[in-house]
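All protein chains but one are shown in place.
Entry: chain A
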């Protein structure tokens, strides 16, 4: 990596042409190899011309030099661990951008579906899976939420107050992790502070993490008990009535086509109504 920028540029040009030729010839394996080499060269060029990267924020890993960008599931895992509660992909991406900015974000689209397929084909082959949150009443996959399979069932079911309680808990966790004050971090904090009463202490236009955490705790105290009770009850039902995959990915209503007009109910879970 001590080549000057000129040699690197020449090499990058050669590698690009080689990749194109390989693709045109249909040799995908060679193209992939050359592409990896090209990426390496480009990264080295970045270092040589732009200087070393900024040191990373937050807990854990620096940018992965010399390796391919970590896959979406790892990024989501890291961000979700920080959040500590079930969260929507957009929030997960924002948290990742704010606290691990040195890594380019991978797309979280279809993540849940891919994880479910991977689990069903080889259960427990991986140390963790990104899975669904379960709704408390029907134990179905909650729309638009991601969780980690290593979390307890109580954490992964969502009742009617959980959306709000989890929002507040996420605010507390995010505020607790702030080390540096960048625009991305401020934007993330503001997303919480704008919607929690009495949360934005400090100067106009900035959010004080301590004030945010305090305000969030104050409101969370109002909802926490009711929320916990509902979640505990739902978790007990899930543990008793659902199989392994369904505990992770939720139990769906399998309805036949509208033409036949029938639909099956899921395995009866007692205490579902009222």
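Here are some notes:
Operating definition for what follows: contacts are C-beta pairs under 8 Å (C-beta built on N, C-alpha and C of every residue); 3 or more make two chains touch, one makes a residue touch a chain; residues count from 1.
To be clear about the criterion, contacts and distances are computed from a predicted model.
The protein name that UniProt records for the chain not on display, among "Putative ATP-dependent endonuclease of the OLD family", "ABC transporter ATP-binding protein", "ATP synthase gamma chain" or "Secreted protein", is "Secreted protein". Here the missing chain is touched by one residue of A:30, A:102, A:148 or A:163, and it is A:163. Residue A:140 is the one among A:8, A:22, A:72 or A:140 that touches the chain not shown.
Of the listed residues A:107, A:150 or A:195, the one in contact with the hidden chain in the full complex is A:195.
Residues of chain A in touch with the missing chain: 88, 90-91, 135, 138, 140-143, 160-164, 166-167, 194-195, 197, 219, 222-223, 250-253, 255, 258, 263, 266, 273-274.
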